[in-house]
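Note that this complex is displayed minus one protein chain, with the remaining chains in position.
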Amino acid sequence: MRIGIIGLGRMGGNIARRLMRAGHECVALDRSAEAVKALAADGAEPAADVAALLAKLPQPQVVWVMLPSGEITEAMVAELAGAMRPGGVVIDGGNSFWKDDVRRGRELRAKGLHYVDVGTSGGVWGLERGYCMMIGGDEETVRMLDPILAALAPGAGEVTRTPGREGRDPRAEQGYIHAGPVGAGHFVKMVHNGIEYGMMQAFAEGFEIMRTRGDGALPEGERFDLDLADIAEVWRRGSVVSSWLLDLTAIALAGDPKLDAYGGNVADSGEGRWTIQAAIEQAVPANVLSAALYARFRSRQEHPFGEKLLSAMRFQFGGHVETKPG
Amino acid sequence: MRIGIIGLGRMGGNIARRLMRAGHECVALDRSAEAVKALAADGAEPAADVAALLAKLPQPQVVWVMLPSGEITEAMVAELAGAMRPGGVVIDGGNSFWKDDVRRGRELRAKGLHYVDVGTSGGVWGLERGYCMMIGGDEETVRMLDPILAALAPGAGEVTRTPGREGRDPRAEQGYIHAGPVGAGHFVKMVHNGIEYGMMQAFAEGFEIMRTRGDGALPEGERFDLDLADIAEVWRRGSVVSSWLLDLTAIALAGDPKLDAYGGNVADSGEGRWTIQAAIEQAVPANVLSAALYARFRSRQEHPFGEKLLSAMRFQFGGHVETKPG
Amino acid sequence: MRIGIIGLGRMGGNIARRLMRAGHECVALDRSAEAVKALAADGAEPAADVAALLAKLPQPQVVWVMLPSGEITEAMVAELAGAMRPGGVVIDGGNSFWKDDVRRGRELRAKGLHYVDVGTSGGVWGLERGYCMMIGGDEETVRMLDPILAALAPGAGEVTRTPGREGRDPRAEQGYIHAGPVGAGHFVKMVHNGIEYGMMQAFAEGFEIMRTRGDGALPEGERFDLDLADIAEVWRRGSVVSSWLLDLTAIALAGDPKLDAYGGNVADSGEGRWTIQAAIEQAVPANVLSAALYARFRSRQEHPFGEKLLSAMRFQFGGHVETKPG
Partner (left out) sequence: MRIGIIGLGRMGGNIARRLMRAGHECVALDRSAEAVKALAADGAEPAADVAALLAKLPQPQVVWVMLPSGEITEAMVAELAGAMRPGGVVIDGGNSFWKDDVRRGRELRAKGLHYVDVGTSGGVWGLERGYCMMIGGDEETVRMLDPILAALAPGAGEVTRTPGREGRDPRAEQGYIHAGPVGAGHFVKMVHNGIEYGMMQAFAEGFEIMRTRGDGALPEGERFDLDLADIAEVWRRGSVVSSWLLDLTAIALAGDPKLDAYGGNVADSGEGRWTIQAAIEQAVPANVLSAALYARFRSRQEHPFGEKLLSAMRFQFGGHVETKPG
């Protein structure tokens, strides 16, 4: 297929490259001329602006938008919606809020266009490993996109086959699924990230408990100086917590056992927050996913006011002094 | 009654004073000669050591121990157990772990002595307001102590009477209860503190949410600079959250609206931790009480290792850079 | 003042009554003719519809809307906005989402009208105790409404005065505050409810820990059959957790110590959920308030799918059988 790619950052550029490696043609647009040039060197056809890009695409025009979510993606989808010919397909492969997808899907449908949301996992490893994709959109459009989706997906690889999947959608085993109507792709990707936060925090708490067991204040005989890098490594073999996140933990700890390179201010993106919003909207208890998000919030704060309030109350009722040295 | 008091710190000294105001006689012992002298000036009979104190007490000897929990209390109870005459009563009014009470009760019983654990709430306000007490021990001993317990308790005061209490133990309305056998007093006090942590953290989070609503980055029209001191004050009248902790919050905020005096490192005592241990032992879900305890743990830390591990994983799978500036 | 009241449910009817007791005049409207009649018997002037109600009000028209939040309130505010004369004031005393207030305020302002949001705490006790109110709106309008707000508020009562409030807004001590611009009233009330959930859950967990300590499976000597009604009562006097919620707990337990009347399906209203949304929007860690909300969600569920998934995983990796009896 021939497809337009808008946004050639870390994700977009590699998506284009992986498509081209599979024999697809990419028309590339980015506000950075350099990024366009670099991709052109790898075989893409450069475009100067949206009009030029669309002009280089066959009917129906298919454009993959890979831009920062929020206003930038919103503006680009609107621009495309105004410029594309009927039957065209806008794919949002970024991290949009799924309710924005639902709205955009409705807006584009009114103009005879198709909107497809693709939640994409794989990060910096995607070019080589392939991208795990969760896709929302109408049946026919998603089927039409199959060649490019199959090219981007990791494929079956060496992952052990799950027994009992006879008769099920074979795409899942190739690493992509049609999750449902518009919005469903990003919804599933959102929950994926929510789970990811929870798993990461489970590891964070567990390793913290192991590290602090070496605390010199603990009684002799109950104090262990544990080798966290070796523990991460050994758990990779046959333990219940074996996982890609554990593999990455083992890599990080082998290279920097005390993680001295890191400051500990941990960012969070929209997905983690939206997952909790969905939980609340659906009345699902989500203590683990919430706590994982809150741990990141707290990691970026100095003492919040609320902690001072605790000290203030303690001072008032008990005379406990936790004031700052004057 | 004539009673020995060992430990004349903030709590012990005022307990002695409140007893003497009610006409009881106190024989006082403390490792600080000055504390003993100060209390003697208020009418107590000083004692130089345990033997001297016991010598000044009638049969059965009654001694109120008000020392820091842990080894110090443990040693004193052991010393008393070795020195008191049969029938004597050791009262532990401190913050002992209730399972230590159970064990001590057994040990003293074997020597013909009685052990009574008194969980005491009231802090620095107790001398004037009285002490709310939860008592563990055998029926007869607790009944024998009634005069001093009634003297220490707040009394009915101006608290509205609860309807439907006819036929119930009238002591509860005077501010003290016989909670059960040895250990039950400190167990109930422990849970009291666990709840206290939870309530405090509920206020802390709520006020933090109100304070951060004034954040300049929020959109105009959705940003409120709320007067937290006035809010605490207004909630004292007719709102569902009205409480003594709210009264104290109002006092603290009226005097120091930004709580600049406080650093935000919040201590925790044994009771909060033991409450969670009891929850776990009894398979009770206790997310709120646990989270309140953990918020205090976190308040005393710089970035834990676990947060760095989150950054390390994010770097590994997504190339997200959260390293420290080199 | 003469004021219109729309919505004569438990809250609205009593608000009207409290206003009339203070000498204000109420024009009353409700879709239930009976409710109108009942209030008319107490001195209100009945109105058959919005037009009739407005016709009976002097300039500027002031209408207090006390309807279920959501669509019903939305529709009524819209109807009033279309029918009132310039300068009129719409008061939303219900439980609206504060961002809806912000929007409505903007819409009414465009029509020369004023919008005031009043967060009202006090429930069924408000008629006698007065209503604790947090108010959002423009300065001048709120000042104009002062007579009715002061009449509804609890007043200073017998609550101990907070030291250090000299020079602060005296309204807070009367039980009402002007929290800020439109939306601020419901925002503060929302957080109030969030805190309320947290405090309630702290009590719920604490009492559960005390109740389950009587479990027959626990070892003799470490098992306590605690009298929860007496414990609630004693804590009302001098303990740190003394609060209105504790007073209510004492009442409930005195009448029904095992709470056999209750099923345990606990509802939640919008405020608890919106509080978490605000926390997330503002990046505030709110583990306690979230956990309190989730406990209610869980209380209304049979086994969620997620719990079955835990069993399924345990079966898969460990052969642990937690299947249903066949």
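Assorted remarks:
Think of it as A, B and C in the order they're written, each chain with its own count starting at 1.
Convention: a residue touches a chain if its C-beta (ideal position, glycine included) is under 8 Å from a C-beta of that chain, and two chains touch if they have at least 3 such contacts.
Since the model is a prediction, treat every value here as computed from it, not as a measurement.
Looking at A:Leu19, A:Leu67, A:Val266 or A:Val284, the residue that reaches the missing chain in the full complex is A:Val284.
Touch with the chain omitted from the figure is made, among A:Leu54, A:Val188, A:Val266 or A:Ala312, by A:Val188. Taking the complete complex into account, residues 10, 123-125, 200-201, 203-205, 207-208, 211-212, 244-245, 248-249, 251-253, 256, 258-267, 287, 291, 295-296, 298-299, 302-320, 322-325 of chain C touch the chain not shown.
Residue positions on chain B in contact with the hidden chain: 240, 268, 273, 276-277, 280-281, 283-287, 290-291, 293-295, 297-298, 300-301, 304, 306, 317, in rising order.
Counting the whole complex, the residues of chain A in touch with the unshown chain are 99, 102, 106, 121-123, 125-126, 129-134, 153-160, 162-165, 168-169, 171-177, 179-181, 183-184, 187-188, 191-199, 201-203, 205-206, 208-210, 212-213, 215, 218, 221-222, 224-227, 229-231, 233-247, 250-251, 254-255, 275, 278-279, 282-289, 291-292, 294-295.
Here, only the chains that are shown with their structure count from here on.
Interface residue usage between chain B and chain C, two copies of one sequence, is largely shared: over half of the residue numbers at the contact are used by both copies. Here the chain at the heart of the shown protein, by mean C-alpha position, is C. Across all inter-chain contacts, the pair with the most C-beta pairs is B-C. The centroid of the Cα atoms in chain A and the matching centroid in chain B are 47 Å apart. Centroid to centroid, with C-alpha atoms defining each point, chain A and chain C lie 38 Å apart. Between chain B and chain C, the centres computed from C-alpha atoms are 31 Å apart.
Within chain A, the positions touching two or more other chains are listed as 287, 291, 295, 298, 304, 306, 317.
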